Structure formats: C-alpha cells, structure tokens
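My structure is below; once you've seen it, I'll send some questions.
Note that one protein chain of the assembly has been removed; the remaining protein chains are unaltered in position.
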Amino acid sequence: MKKISFWILLLLSLLLIGIPFFALILTSVSVGWQWPNLLPDSLSFRSWDYVLRGSSGTWRAIGISLLIAFIVTIVNIVLAVPAANALVRYRIKGKWLAEAILFAPIIIPPFVSVMGIHLTFLRLGLTETVLGVVLAHLSPTLPYMVRALITSYSTLSVDWEDQARMLGAGPFQRFYAVVLPHLLPGIAAGASLSILISLSQYLITFIIGSGQVVTLPVLLFPFISGGDPAVASAYSILFAGMAILALLGMDLSLKSYYRRKKSVSVNGRGAGNDEGTSFRPN
Amino acid sequence: MKELRLDQIEKTYSKTAANKTESFGLRSIDLTIREGEFFSLLGPSGCGKTTLLKLAAGLLEPDSGKVWYGNSDLTATPPEARRFSMVFQQPLLFPHMTVADNTAFGLKMQKVGKKERLEKAEAMLDGVGLKGFYHRFPDELSGGQQQRVALARALVANPRVLLMDEPFSALDPGLREEMRELLGRIQKELGVTILFVTHDRDEAFELSDRIGIMRDGRLLQVGAGTELYEKPVSTEIAAFLGIKNIILGNIGEGRFVSADGAITMDVKNGEPEGERFLILRPEALQVADGNIQVPGDAIRIKGHVLKVKFLQGFYTAIVQAGNHELECQLFRGQSEQLEAGQQVEVFFSQCDVRFVME
Partner (left out) sequence: MWQKSKPYLLLLPATGTIVLLFFGGLFDGLLKSMGYFPAIGEVGFSFDAYTDLWNSSSFWSSLGLTFRVAFLSSIISGLLGGVLAISLFMLHNSGKNKGAGLWHRVFQLPLTIPHLVGAYVIVLLFMQSGLFSKLFASMGLIDTISDFPVLVNDPFGWGIILTYAWKEAPFVSLMVYPVLMRIHGSWRDASRVFGANNRQFIREIALPVMMPSWTIAVFIVFVFTFSAFEVPFLLGVTYPNMLSVHSYQLYTSGTLADRPEALAINLVLSGLTVILGLIVYYFSKRWNVLKGWQ
C-alpha cells in the first residue's frame, strides 16, 4: 500500500506539477517549436531578454503590482484588527449581520460590485488611478484578513492583557508587547492571502484602471490570449514566481521572527494558516 | 500608613462573553488591608472573592463605593497606573519573552533602563530559586517554575500591593506546600502588602496575618486565624472552618438547654437570653477516662461512642449525646481504650464555649 500510494503521488505530482512547469519553462526558451516535434528546434533566451529588458515595462508593472498589494494589505490590517477584536471579544447585537457584511465578498464575486461602482468611480476621478485600484482590491481581500485575525484573537485570553496591565502596561504597550506578538502569525497568514489575491486580480484592475494602471496580470493578458508563446510563458513564470516569492518571503520572515523570538504561539499560527486557506480556492 | 481600603464597594456582576461567571452581586464590602499585611480572602468558589480582588486591581469597576490607597482615591485610576501587581491562577508568562524579560516587564513599563531592570530581575529570580534560568523560555519550565517566575515578575517592580488570585491552586499538593513556604518567606523579607484569594483553608491559615471569610458576595467575618476559629460569629463560619459541633438550644435563667434537652450547662453571668447555637471545637471536647483529671468547673455530657476515626495524625471519636453527634478529639493512647457502643462521659471547659445567634 505504501508503494501504491507512493506511485500515485509520483504520478500526480508529475501530472499536476512536473509537466505544467516543464511546459512553461521549455516554451519560454523555445524558438519555432514545430508540431509534431517533441522538443523545440532551438533554444534561446530571446523572450526572457525581451521580458526583463527595461522597455517592456515589466519592472514597472511588478513595482505597481507590489505597491498595490502592499497598500491593500496595510489598509486591511488596520481595518481588520479592531474588527476581529470586536467580533471575538465583545457581545454585539447583530453580530451575524456584521459577519455577513464582512464575509459577503467571499461569496459574491467582486467584479459584480466593481462593474456597478465603475461609473461612480469614473465621476469621482478614481478610475485610471492606483488609489482607485487599491479601493477596488479592498473588498475581495479584507474578508480573509478578518478571518485570519478572528482565529488569532480567539486563542488570546484577556488574562494576558490583564496581567500586562497589572504590571503597568498602558493600552499601546499592551497592544505592542502582548497582543501584537500573538496576532503576528494571523496577520502574516492574512497578509499572504491578501497579497496573493491582490496580485492575481485581472478583471477588476482592468475595469477600474481602464488599462492605464498596468499591473503584471494586465501586462500579461494580451500575450497569453494569443501572443508570442515564448514571451507569454516567460511572463507566466515571472508572474507565478512573484506570487510564490511573496508568500515564501512572508513565511521566511515569520520563521526568522520566531527563531529570534522563539514562540509558543504555534496554535495561533497553525490555525491562522488553516483558516486562511480553507475558505475559497484561489 | 499606606493601607488599601475598600469602602462600601458594590458590584453586580453579570455573565460576559469573556468570563463565564454566573450573575451575582457584591454587597457593600468594607475592608482595610494594612501596610505590610498578608491578608487572605477565603471562601467557596463563586462567593465573589475573585471579583473583589479584580475590583481592588481596577480590572473591574465598582457600581458604587471607592478604593483608597492611603489618602488617594484610586477608584477611577486604571489598573496600569495603580502600581499594584497581580499573580493569577495561571502563570501567564509571555511566551515570546525569556524568563528574565518576563520578570523585567513591569520595570520596562516604568521606563527603567535595560541594564538596571535585568539586574533587578535576575536578583529577584535568584530570590525565588531560579538562578541561571534567565535565558530560558517559559515553555521550557515546569508549572511550579513558571509560577515562581510569575511571582518574581510581580514582586520585582516593588508593588504597593500584591494581589494574588489562587496562585497555587493549579499546582500539585507537594509543590503547593513548597510555594507557600517560599511566599511566606519572601513576604516577610520584603514586607510587601499582599491580598490573597483562596478557597483553601489550610493555605489561608498558614500564610495570613488576617483572613476575611466571604460567602455569597458578603464579607462574613474578618480577623486573625485563631480569632476566627475560636470566636466564629456565626454557625456558617464555624461550619466553613470545619467545626461540626453546633448545637441549637436556648439560654434562660443562666442556663443553656439544648433543643432536645440532652445537654445542659450553666452560662456566664451577662450572657443574653434567647435562642442560641452552642459551638464546641473538637479539641475542646475531651473524653473522661481514669487518667485525666476532670476540672471541677468542667461541663460534663454523657453519651456513647459511635465510632473512632483516624485523620491526619490524630484520632477523633464521634460521641452520640441525645440527638447530637459530637466530634471529640482524643489523646494518644485513648483510641485503643474506646470502642463503638461504649458509654463515655465527655467534658469541656466553660472558657471554650461559644454562643452565636445564627
């Protein structure tokens, strides 16, 4: 059985991961790959050269993508921390309503709302601006941040803050010394999702940015919908790599934080990750 | 004198999301804890003692009444500005800080420089027997060690009052004993004022200068341990302190007669008349045998032995007299001469008698 499951896994990993990545990489360096040849006629880094060269606008697009994702994530943290605090720790009338409002964008596709608000944004001069795109990215990402932080808050007993209070810590010191370290894993999980979702938005960026705010998906789209396969593949690898690197960077910085600080909040962390990824495929 | 004074404190406490306590109220509590005193609040769980402690800490706000420290009114002062400290039932060490950083936390909040606060923290850790544990993390310590760190952390900032909420109840009996000794020693050394909450009688009696007994949100009696035990003001307190010999009767014309008529005795002059409970501590009751000389003025009761029990180092006989089962502490050797069904005479001295109204 062990053998069988191993072979199944190997087959699946080949099918789900090996072949797709192989196809992308090979196409990106191929020149004139004729059917039915199994391998390209010749290899060249022409497409990579084009993609990474200054004039193609790749670096600018990556910069704008990351800038938007970063601002969106910061705003999400600022909005979600107090909201999660209130939802977990207080008895609130109409809590279900608050939750329904906050989690609605998980269920209802965000482009519905964006198409609706498009003309209003146009009138307010928010289209074609980074600010407009940031505003559009908030609703699809915020619910995940709130979810991750709710998990973190529910594993943090009020006793800890009481203890810090009795030792003379004021509200800001309590938040900084006690609450924040406990929330960090949740914040990191929420931020990972927030960044990932923001980076991969095409439609709402395109509608609100009207093609003028060129993020990586907006730049990439014309190529993969019928452009040069080699360039499209190179962009795809770059795009996937950026998303994976952003997540990896988050994970590593968290790990090094805990290696330095050495933590026991394993709970918060595991739960944060689980919860974060578990609601909607992305 | 800088004493902690709770003045007419009232608080109705309803269930909140964070703390699942049933609804109850503290009724008009007046209490003064003297400087340098070890004061315990003793009572069954749910009696309001922890609520009272949190009110003193400022973690809860009273509905009415005031909290004083010396001449300053602390009622509206937030807990972090009261310069009290608190040890909870759980150690609540911050998991992301070392033992030394945890201990120095309070000093850091007071903006004490890093070097100085770590020195003080380490000295205090030495004091609680944790020399060399400075750089460990809380999860590397045992439960007892963690609670020692919590104690060091609470003491290092030189608090005006140390509040302790059943700090040893989560520990094993052996460890609890050890921690009590440590706490007693440290309290004497540092002369810190302690308000201690517990449901454990022995713990309160061993450690405290004075004890306040609480029940159902009321403070029933305050006094030193011996005073409470020898002069309980009600049958409730006597029963809570483990005194089982409580006899309902009546005082009239200088005599006490139990309700069933089995026990009668003369009472001192001036004892007011009416319905009374007679409280007799078990060690005040003795079984008369040939070896003991019964004083002339002792009060004698006839009865028969129901059984003889052995409890923590001494024997107790249960003697049936009328409708009453009296607990009577025995001397060494006496237990061998007694057996169930035997007719005996027990006696006690006039000065060990205590009458209460309710």
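Descriptive notes on the structure:
For reference, chains read A and B in written order, and residue numbers begin at 1 within each chain.
The definition used in the following text is that contacts are C-beta pairs under 8 Å (C-beta built on N, C-alpha and C of every residue); 3 or more make two chains touch, one makes a residue touch a chain.
What you see is a predicted model; the values in this text were computed from it and never measured.
Although it is left out of the displayed model, the omitted chain contacts the following shown chains in the full complex: A.
Per the touch definition above, the residue from A:Leu196, A:Val214 or A:Leu254 contacting the chain not shown is A:Leu196.
Contact with the omitted chain, checked across A:Ile8, A:Leu52 or A:Ile74, is made by A:Ile8. With the whole complex as reference, residues 1-2, 4-6, 8-9, 12-13, 16-17, 19-20, 23-24, 27, 35-38, 78-80, 82-83, 85-87, 89-92, 98, 101-102, 104-117, 119-120, 123, 135-136, 138-139, 142, 146, 196, 199-200, 202-203, 217, 220-221, 224-225, 229, 232-233, 236, 239-240, 243-244, 247, 274, 277-282 of chain A touch the missing chain.
In this text, only the chains that are shown with their structure count from here on.
Centre-to-centre, using mean CA coordinates, chain A is 57 Å away from chain B. Residue ranges of chain B in contact with chain A, taken from their complex: 16-19, 57-59, 78-81, 83-86, 88, 90, 92, 94-96, 105-106, 109-110, 137-139, 153-154, 157, 163. If you check the complex, the residues on chain A that touch chain B are 89-91, 158-160, 162-170, 173-174, 177-178, 181, 261-265.
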